[in-house]
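Supplied in structure tokens, the structure appears directly below.
A protein chain is absent from this complex, but the other protein chains hold their places.
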Amino acid sequence: MSLIKVGLVGIGAQMQENLLPSLLQMPDIRIVAACDSDPARAKQIHRFISDIPTMDSVPAMLDAACLDAIVMACPPQVHREMSIRAMQRGVSVFVEKPPCATLDELQELVELARQCGVRTGVGMNFKFARPVRQLREMTTSEEFGRTLHIQLNHYANKPRTPLWGLDSTLRSFLLAQAIHTIDLAVTFGQGDLVDVQSRVQRHGDALIVKGEFTFSSGATASLLSGTTFPYFEFQMKLVSSSSTMVELDNLWNITVHEPEHGTRATGAAKRWRGAWQPGPLDSGYERSGYFGELYEFFDACRTRTRFEADFESLLPTYRIIEAICRADCATDADLDATAIRGMHALPSKGAGLERLSA
Amino acid sequence: MSLIKVGLVGIGAQMQENLLPSLLQMPDIRIVAACDSDPARAKQIHRFISDIPTMDSVPAMLDAACLDAIVMACPPQVHREMSIRAMQRGVSVFVEKPPCATLDELQELVELARQCGVRTGVGMNFKFARPVRQLREMTTSEEFGRTLHIQLNHYANKPRTPLWGLDSTLRSFLLAQAIHTIDLAVTFGQGDLVDVQSRVQRHGDALIVKGEFTFSSGATASLLSGTTFPYFEFQMKLVSSSSTMVELDNLWNITVHEPEHGTRATGAAKRWRGAWQPGPLDSGYERSGYFGELYEFFDACRTRTRFEADFESLLPTYRIIEAICRADCATDADLDATAIRGMHALPSKGAGLERLSA
Amino acid sequence: MSLIKVGLVGIGAQMQENLLPSLLQMPDIRIVAACDSDPARAKQIHRFISDIPTMDSVPAMLDAACLDAIVMACPPQVHREMSIRAMQRGVSVFVEKPPCATLDELQELVELARQCGVRTGVGMNFKFARPVRQLREMTTSEEFGRTLHIQLNHYANKPRTPLWGLDSTLRSFLLAQAIHTIDLAVTFGQGDLVDVQSRVQRHGDALIVKGEFTFSSGATASLLSGTTFPYFEFQMKLVSSSSTMVELDNLWNITVHEPEHGTRATGAAKRWRGAWQPGPLDSGYERSGYFGELYEFFDACRTRTRFEADFESLLPTYRIIEAICRADCATDADLDATAIRGMHALPSKGAGLERLSA
Partner (left out) sequence: MSLIKVGLVGIGAQMQENLLPSLLQMPDIRIVAACDSDPARAKQIHRFISDIPTMDSVPAMLDAACLDAIVMACPPQVHREMSIRAMQRGVSVFVEKPPCATLDELQELVELARQCGVRTGVGMNFKFARPVRQLREMTTSEEFGRTLHIQLNHYANKPRTPLWGLDSTLRSFLLAQAIHTIDLAVTFGQGDLVDVQSRVQRHGDALIVKGEFTFSSGATASLLSGTTFPYFEFQMKLVSSSSTMVELDNLWNITVHEPEHGTRATGAAKRWRGAWQPGPLDSGYERSGYFGELYEFFDACRTRTRFEADFESLLPTYRIIEAICRADCATDADLDATAIRGMHALPSKGAGLERLSA
């Protein structure tokens, strides 16, 4: 299986702008079929690849083409349903995030993947972004020491209403946006998830979501996110046991603050830091992680090893999402009870404490 | 009392480097005496001002000179004790932070100041720093809307052992360092303090302190601080109901992210932001707040009005400090109990929840 | 000719990393043949596109395939020679920079293209980079006013020896690197080139190249470039008659300084500026200009209009390159003469003045 035959599902913007371009320049991959519930959109594939068949359903595509893997960019319900279909036929599955709407659904998908012996993958591109990889490598060095705390700020301005037919804007936001940063918390936090605390503030239909996650490694991670912000941006900070603090700004710039730093000409001195930027002509899909996530997924398919961002890897992320949603509901209930006692002035949505290790 | 006669107490580094230079260039102030328990250090004042008497005790200075106010830069025990002496003699008091070690002590000072009818002040220079003032003005504008959340990161690398004879490194750190950022949380949070949650992590003798504070205005503030960092730096972010996000970096640079921004030549467009920097030759003690804090204190003395950073203004700040210390102790107790049950692997110092509105 | 049939020439790093990925995701383009003097490298195309023929010479490819255009990434001698072959057969030509080694050669190519009625293009990707396009649009606005001066800093660390069999490291550097920034000077300078002054300093085998170019619009442009720098970076500044100064840093960040600027919440105030950054997930080949240059070239092929970066557009750029080389030689001659008179201490390579309008 050195040449992998791939079917595409969902030929919308994310497929055309990020996944397809990455696939087109990936060696030893052949896109052999494309599928979209809208036949006209399916045919848009012909602007990029001539002479491949297009279908309007995944089962039809699975029947017609001999596929090693499918790559999907659809709503989570479709991801879930069609992943099941594909896995049952022994076809490996890569889906854009989110793969499904709930932890229960994810656990079913994980179990089925295990039974079917297929590779699975989710488009967690942040994790594979080049500067994040640099940080991951840095955090394994002896000089960096142990990661003690991760601060994640993920600014967004949508969704302000529920997505995908879900009834919760909060869950929609967590699955559509914060899933990336929660996954980074899990990635850098290391060890098992021990504790989740969270708090959701609402202003009109906009959210501010804050969380604090504790891992068995001793590391903690805090999240500031929500939809109250003017536009999407992202910042991460790591603090280590060697008093090193690393900042990542927007998948562009890395700054390393360490107790002693300098240059050849100055020697180590106070208030010097190391800074990294991508080159001026840095192009393509590696910096943002779209290339890397697909490259490693197909490598896992070839070598029949586990892909780092498979369905199973997202279990702690979904546990956190469920905990945040549950705490928010509990607080709503508290507020109702409280309102009866006349404390309707309490403006915050309150604190949710979820101890998972109990 | 247009010309205010001032006595200085504690002629150490903070006095010589920040307070004294600000006083020397402040109009209509006369430094008429200086006092230090070390007579040689007291006499260092003569390098700046000739022919003023020096003493080695505050009572002696109060006896010898006819003072309107004293300015002190000493340990908190001295601040407290000598503030009492001065206030009892009707002399107004400005002290470097911290004014005292506990909330109880602060309450006594507040009560005494009220009885004596004197002005009090604490050197909360962050609050008076020029870029912070710009932010405070900005947050009062209709266009900014209501402040929803404040994120405060205050990086430090000391103290690693208790200061001033206290028995707690945590309390020493909070009083010596985090007091500034907690005070900013109170300043921008507005309204009464409703809730404090906090968590302290330890790595060797270094701390990571995290807190989340809720105010009756509905605003929340989060704090990431501690002594695990490589050197002192400071960052603040504000998010408002108009989806404006303001960042202050190190009392130097302000960045305003708003949904629509642009320039005359571009018009409003995506991903534009407004940025402010001080001028290249920006000099003196106004940017860092040392001039402003003293200027306004003496103005309050002249006009017999309340000074914004008086002892009383610090009550919510001390409530937060007490809550963080108490929660940390409670967690220690929990940990001891837990250890008996065998969970000695739990690395974090855990979560403390303190509901002040109860 | 809505679907354009393209042959690739030179399947090396630049083709595989930037041009090919851009072509693969470009609608309505078909790559139908690939050619490289190294047959094994030609066959590397099959990792991306199966079943297209590969050749080891351009004439063979022109014979075998019915091509609308070729895209070349080769040394300038090959660009020149094979452009002639292709143009003579009515095939349009897009070449990486540089298209040839001298102004005389370029003039021949321009003339031939005119005779053959084909489209030509050169890979001046800086000109098509998204932030440069933003600047170009900005400079056309009435509010920006007239561009008065352009400062271009282009830092490089190679070549340190002549490329492509040329005998001049200086010419090699200008053709391989500075061509981009000189082209931007011409682009933003507007009008005809009136005057070139330049100076080359040498330190060992490293160069510092400085130039000042005057245009009939009244605008001037200055260039600081060379191979003495630690790594490649790029910065551009524009000053306009409305006292607006725009900075572009490395094709990433734009900063606009204007006399009055502010935000909704602050109003216009001193020392505010507007800043733009690409989004965190900005991916692909549009920001760096590789997509845009090819997209517009093929659009010109379809519409039979002039492509903005065609061979002819580079005439002023080559005039500047020739003037810099000629002035440097003249200075060398002067220095020799001078040395006889004993001024061997003069360290700089001196000043060359070239008045083109004479």
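We call the chains A, B and C, going by the order they appear; numbering starts again at 1 in every chain.
FYI, contacts are C-beta pairs under 8 Å (C-beta built on N, C-alpha and C of every residue); 3 or more make two chains touch, one makes a residue touch a chain.
These numbers were taken from a predicted model, which means no experiment stands behind them.
Here one chain is not drawn; of C:Ile52, C:Met245 or C:Ala330, the residue touching it is C:Met245.
Of the options C:Gln14, C:Gln77 or C:Ser217, the residue whose C-beta touches the omitted chain is C:Ser217. The chain that is not drawn here is touched, among residues A:Ser2, A:Thr161 or A:Thr266, by A:Thr266.
Of B:Phe188, B:Phe234 or B:Trp272, it is B:Phe234 that touches the chain left out of the display.
For the options B:Leu24, B:Ala40, B:Ala60 or B:Ala268, the residue in contact with the chain missing from this view is B:Leu24. Touching the omitted chain from subunit C are residues 146, 148-149, 151, 153, 155, 157, 194-195, 197, 199, 201, 203-204, 206, 208, 210, 212, 214, 216-220, 222, 224, 226, 228-231, 233, 237, 239, 241, 243-245, 257-259, 270-271, 345-348, 351, 353. Subunit A residues in contact with the hidden partner, per the touch definition given at the top, are 134, 137-139, 141, 143-144, 242, 244, 246, 255-256, 258, 260-266, 269, 271-279. In the full complex, the hidden chain is touched by subunit B at residues 17-18, 20-21, 24-25, 27-28, 30, 47-48, 50, 125, 231-234, 250-252, 277-285, 287-288, 290.
In this section, only the chains that are shown with their structure count from here on.
With centres taken as mean CA coordinates, the chain nearest to the overall protein centre is A. Here the spacing of subunit A and subunit C, counted between their Cα centres, is 38 Å.
Computed from the mean C-alpha positions, the centre of subunit B lies at a distance of 55 Å from the centre of subunit C. Across the assembly, subunit A contributes 231, 233 as residues in contact with two or more other chains.
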